[in-house]
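All protein chains of the complex are present and in place, except for one that has been dropped.
And then chain A:
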Amino acid sequence: MMLLTCPWCGPRDETEYHYGGQAHVAYPENPSDLSDEEWADYLFFRDNPKGPFAERWSHSAGCRRWFNVVRDTATYQVLKVYTNADDPLPVVGSSAEAGGSR
């Protein structure tokens, strides 16, 4: 069982949360300009690092807010919890250059 600290509610069991995949996948500026391959890449392709990974979580059984977690995928250690309102956003792994929020 993993204990995640919601930015608003504090530490709660993993079972109260819903996983939302990789964080900071920016919506394309001009979606209609993308090739099929680029669009598929945006929609379906995600990083899969062994180590720190920035991901989205929703406190679905609690305050129902979305936030971000940097989690080590090898050890499950939670390295950082932050919201999109936090400034600046932490830079983690190869997804970092996408920047911004969804």
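Just so it is clear, contacts are C-beta pairs under 8 Å (C-beta built on N, C-alpha and C of every residue); 3 or more make two chains touch, one makes a residue touch a chain; residues count from 1.
Everything below uses one rule, namely that contacts and distances are computed from a predicted model.
Novice: Name the omitted chain as UniProt records it, choosing among "Putative ABC transport system ATP-binding protein", "Sarcosine oxidase subunit gamma family protein", "Oxidoreductase" or "ABC transporter permease".
Specialist: "Sarcosine oxidase subunit gamma family protein"
Novice: So which of A:Asp13, A:Glu38 or A:Asp86 would be touching the chain we can't see?
Specialist: The one listed residue touching the chain not shown is A:Asp13.
Novice: State which residues belonging to chain A touch the missing partner chain.
Specialist: These residues of chain A touch the chain that is not shown: 6, 8-10, 12-13, 15-16, 60-65.
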